[in-house]
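Partial complex: the chains shown occupy the same locations as in the complete assembly.
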Amino acid sequence: MNASEHLVQLGREFHRRGWALGTSGNFSAVVSHDPLRIAITASSLDKSRLVPENILQVDSEGRALEPAAGKPSAETLLHVAIVQRLGAGAVLHTHSVWSTILSDYHLGHGGFFIEGYEMLKGLSGVVTHEHREWVPILENSQDMKALSEETARLLEENPKIHGFLIRRHGMYTWGRDLDEAARHVEIFEFLLESVGRRQMMEPQY
Amino acid sequence: MNASEHLVQLGREFHRRGWALGTSGNFSAVVSHDPLRIAITASSLDKSRLVPENILQVDSEGRALEPAAGKPSAETLLHVAIVQRLGAGAVLHTHSVWSTILSDYHLGHGGFFIEGYEMLKGLSGVVTHEHREWVPILENSQDMKALSEETARLLEENPKIHGFLIRRHGMYTWGRDLDEAARHVEIFEFLLESVGRRQMMEPQY
Amino acid sequence: MNASEHLVQLGREFHRRGWALGTSGNFSAVVSHDPLRIAITASSLDKSRLVPENILQVDSEGRALEPAAGKPSAETLLHVAIVQRLGAGAVLHTHSVWSTILSDYHLGHGGFFIEGYEMLKGLSGVVTHEHREWVPILENSQDMKALSEETARLLEENPKIHGFLIRRHGMYTWGRDLDEAARHVEIFEFLLESVGRRQMMEPQY
């Protein structure tokens, strides 16, 4: 399975699981690091119908190598920033209900910690549930240049995070390859739902 | 895929996703604008078993063109009102749990705003999450003539909305064609669940 | 599709939808009214693996006609009571999370009303959302003879109901045939989830 087929498979699966509804979500994988070539979903697609022809290649400026093949996702520059800053091999942006409401609830503190959950060990390099994962939140914007610079700044300040939220706009996570990045999506979705539901119960008695 | 097949596919999918249980939900697509001909689901059907023979054609008065083929949905006049008032090419009425309870919760204010969510950009013509979408709510009625007149009045007063709720009776949305209308269903369902769950968390701290 | 095949199909579907987990749930259809012959699921089965051989026939005393074929559901006498009292053609007992918790929450009042929901029109004979459906709750018991007598008394006192709950034990509903009874399950499950979630939101503002 090549990168395009893998991205198509993930896009359809994430739609089915409610993490990429409407035309939300965008997904990428690094094809080559030097020169930088990233395979990424085209803009504004229904992910339930994704086909390999919807995957485009972009360069380190986020420009399509074959502009006639379609327009890359509007958020391409965020993918590039994450790849360049962290050396990630794949970047996945999903947009679930739980990531959306937690990104709103915790905005005032700039993020929140997830701590003490065994499931954290599914994040790359984490070896104990005692790990304290900071999940930062960026304010949303339609200015993608500004948002990608915010992302770069965020990653510089928080080099050890595994993902972040954009307010009322879902989650970004990544990995050394698509398998690891997809596992991070599954891990974070579980953790966000757990943290969200836990908070809706009465306080510890 | 013709309009009947498309309506059948959507009806079965919406049943599977819990948006058209029992015999709830009705779905239509404009076949011709002049004279007005609308393909619409017949009355009182289990949407999980929908077949093309269950799709009837009606005129601008909501009358079946071939009365022997079945009785059009009781809510046909609402579909006609939306098509005539807005020039929509497709109208979808779904009936999910979240649309049902929010239509009850917010009735006292005549509706509610959804604002600041990136997912709003999935609604036709919306280009920023800063968009403020008014979701009006009509009181429910069994008098379909009166309810369709209420609908026409509502659309006159709120020409820019993308959908509305009927109290404890689900949602109407539409689009220039069935693909766009179906995307609007998915977008609104996501937003209604997000808004509903957000409200169930403690207030912003 | 004969009654056994239909019961098998419903059992598997209800398991998949979370309404008949573990070995819970039992389902029946009247094969003949005089003498009374009811096809019913055998006792203690995993409904995800139901096969036609698991459907037995019982008489008006709930006795298996072919005892060697297996033991009828422990709750057979409740099915008989509902068929005899109401002339139902099919009886379905499901056991969802929402029916379980609402049957506990409302026990102190002996039941609760569902009122004002359009979805109520999916119940046989209901023509307006203004219908007021009383959902009575029986205290649970392992004495099936006593519980079936309680059921008969309940139906005598509430001849117009479409279903009832047993405390922390799920729901009974019925219909003139399996299609109608299955629709009633779907309608009630929607209404119970809606009523339950509505109650978890803040009060009307």
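Labels A, B and C are assigned to the chains in the order they are written; within every chain, residues are numbered from 1.
By our rule, a residue touches a chain if its C-beta (ideal position, glycine included) is under 8 Å from a C-beta of that chain, and two chains touch if they have at least 3 such contacts.
All figures in this text were calculated on a predicted structure; none of them were measured in a lab.
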**Fill in**
For the entire assembly in this structure file, with 3 copies shown, the number of copies is 4
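One rule holds for everything that comes next: only the chains that are shown with their structure count from here on.
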**Request:** Report the topology of the inter-chain touch graph, choosing from line, ring, star, complete and other.
**Result:** line
**Asked** Do the two copies subunit B and subunit C share over half of their interface residue numbers, or under half; same or different?
**Response** different
**Asked** In whole angstrom, what separates the CA-based centres of subunit B and subunit C?
**Response** 32
**Asked** What whole-number Å value describes the gap between the mean CA coordinates of subunit A and subunit C?
**Response** 45
**Message:** If a residue has to touch 2 or more other chains to count, which residues of subunit A qualify?
**Reply:** none
**Request:** Mind listing the subunit B positions that touch subunit A in their complex?
**Result:** 116-119, 122, 127-130, 179, 183, 186-187, 189-190, 193-194, 197-198, 200-202, 204-205
**Request:** Using the touch definition up top, name the residues of subunit A that touch subunit B in the complex.
**Result:** 18, 21-24, 46, 95, 97-98, 100-101, 104-105, 108-109, 140, 142, 166-170, 196, 199-200
